[in-house]
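Apart from one protein chain that is not included, each protein chain of the complex appears where it belongs.
Labels for the chains are A and B, by order of writing; each one numbers its residues from 1.
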Amino acid sequence: MLLAFEIELRQNMTDGFVLFGILIQPLIVAFMALWMLKGKGPDYAIFVVVGSGMTGLWTTLLFNGGNSITGERWTGTLEPLVASPASLRVVIYGKVLANVLQSLLSMIGSYLLISLIFGYPLTLSRPWLFFISLFVSVVSLVSFGLILASFFILIPDFARMVNTLEFPVYILGGFLFPIALLPGWTTPLSYILTPYWAAVALHGAAQGTLGTWQIVGTWGIMLAFSVVYVLASGRLYRVILRKARTDATLDIVGS
Amino acid sequence: MLNHLTANIRIFFEGAYYSYRALFRWLRPATYLASKVFAPLTMMIFFVYIGAYASGSNNASFYVIGNSLIFAASSGIFGVTMSVGGERWSGTLPYLFGSPANRWAMFVGRAVMHILDGMLGVFIGLGWGILLFGLDFSHTDPMALLLAILITTFSTSGLGLLMGCLSLITRNVMLVNNTVYFSLLVFSGANIPVAELPRWMQSISQMLPLTRGVACTRTIINGGSLADVLPLLQVEFLIGVMLTILGYFLFKVFEIQAKKKGTLDIF
Partner (left out) sequence: MDAITVNHLNRVFKSTDGIIKRKVKEVVAVEDVSFEIRQGELFGLLGPNGAGKTTSVKMLTTLLIPTGGTATIMGLDVVKDAAKVRPRIGFIFGGERGLYWRLSGLDNLRYFASLYYVDEKVAKKRIPELLEMVGLKGREREKVEGYSRGMRQRLHIARALLHDPEVLFLDEPTMGLDPVGARELRTTVKNMQSANKTILLTTHYMFEADALCQRIAVINKGKIVALDTPEKLKENVQDLTVVEIELYGISQDRIARIKALDFVVDVSVEDRDQRQVLHVHTPKGPEAIPVLVENLNGLRLGRIITREPTLEDAYVRLVGGTEN
């Protein structure tokens, strides 16, 4: 897993498109959100940092988690990967983790942009809770990534659909505005998305709007989700590999 | 003479037609719908809600119009760039440069279908606006609106042609494209009123395509007449013309350089 992590990291650092997803796009989102929410006062700067960082996190998870699988397909390395004795799930976990950790750069990037260039005072009101929340969020997002990656393997056409999944999660995750503004029927959808809980925890800890127990509660939810995802992915991957070997679809390049 | 003209017109439109087909033929209808109809909607909703959260009031029409026109830009920039830059990918450049075809017709024809496609995108966006956000067209002059949309799409396609040429030179075209696209989001006034930007940013806004188009479209939808926006539209048109000429000029430079240095086959 460490090796998968390292290789993924090295490949991404040379890929401009990935850098865009990690750095430039979230910065632009941060800038716009900051400007649009300016009227709400300087306290909202930290909200924007966290929110736009979340968009970066989600976008990288979505595009790169998937693209790395599609990439393996293209270069024809998916077959040896599957054939290698290492568990595919572990390999993918490593890849996704590399992507998610990199995308934390986007949060740091928007932090620097907003504090240095725009001169907003940025303080985390509960730093310890924030960093633990961040850790738990990463764990749960990576587990979610496992499930996502399996879709990329199962549905070659999935890569073309991901564009459509970028903004819905921005919206339902409540990254940059509270989901209370949305129509009521969407709320359950938010609840089943682990990015939503991550956003709740991170926003709450950063702004100090949530009590300690509430934040710990979101950790519990995220960890519960993670366990479910990891268990589900175990089954899913077994099914995938069986299917792929019977249908001979491992080398199909989504054309 | 006349024959030659019709032949060039044919190159122009066939180039347009085939480049569009090559680009979209691989899409299945469902994927096409998703990328053309659904994805723009989600982006629009995102910004409408941030806007609503910011102001606490319903100011949806501002964001709906702004983001609808952004779709024109996305088809102008990405569509056109892919059809010019795609030549490099498919290895067809040597064959194009070895043909006697008029370069102007060959090059600019690539933008035509994407202008139509971009306009369609704007209509879809505005349609969502009517359906979901109560966008009001009762005071709108339809012909003026059509003209404003046409000119805006044209000028952003001009930007696409320019970017397409860059894509013949640089490797990381998607990176550059995305940066330009997202900068348009910031600078054009689609989501942030231009007047609220710092001075230096406003001066950039004024140089870019789309900025005036967005302003004109808002005025027209809110009941302004064509005469109100005509001066702005003329400048928008001019920006489009200049970008197209610049793009064509770069294309020629690229062709000459490639022949001198022998770089045609690098791609």
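FYI, a contact is a pair of C-beta atoms (placed from the backbone, for glycine too) under 8 Å apart; a residue touches a chain by one contact, two chains touch by 3 or more.
It should be emphasised that the depicted structure is a prediction, and the values quoted were computed from it without experimental measurement.
Every visible chain touched by the undisplayed chain in the complete complex is listed here: B.
The chain omitted from view is touched by exactly one of B:Y32, B:Y95 or B:F249, namely B:Y95.
Across the entire complex, the residue among B:L69, B:V84 or B:M106 in touch with the chain not shown is B:M106. By the touch definition given at the top, subunit B reaches the unshown chain through residues 4, 7, 10-11, 14-15, 18, 21-23, 25-26, 90-92, 94-101, 106, 259-262, 264-265.
In this section, only the chains that are shown with their structure count from here on.
If you average the CA atoms of subunit A and of subunit B, the two centres end up 30 Å from each other.
The touching residues of subunit A, counted against subunit B in their complex, run 16-17, 19-20, 24-25, 28-29, 31-33, 35-40, 157, 160-161, 163-164, 166-168, 170-171, 176-178, 181-182, 255.
Within the complex formed with subunit A, the residues of subunit B that make contact are 26-28, 31, 34-35, 38-39, 42-43, 45-47, 49-55, 172, 174-175, 178-179, 182-183, 185-186, 191-192, 196-197.
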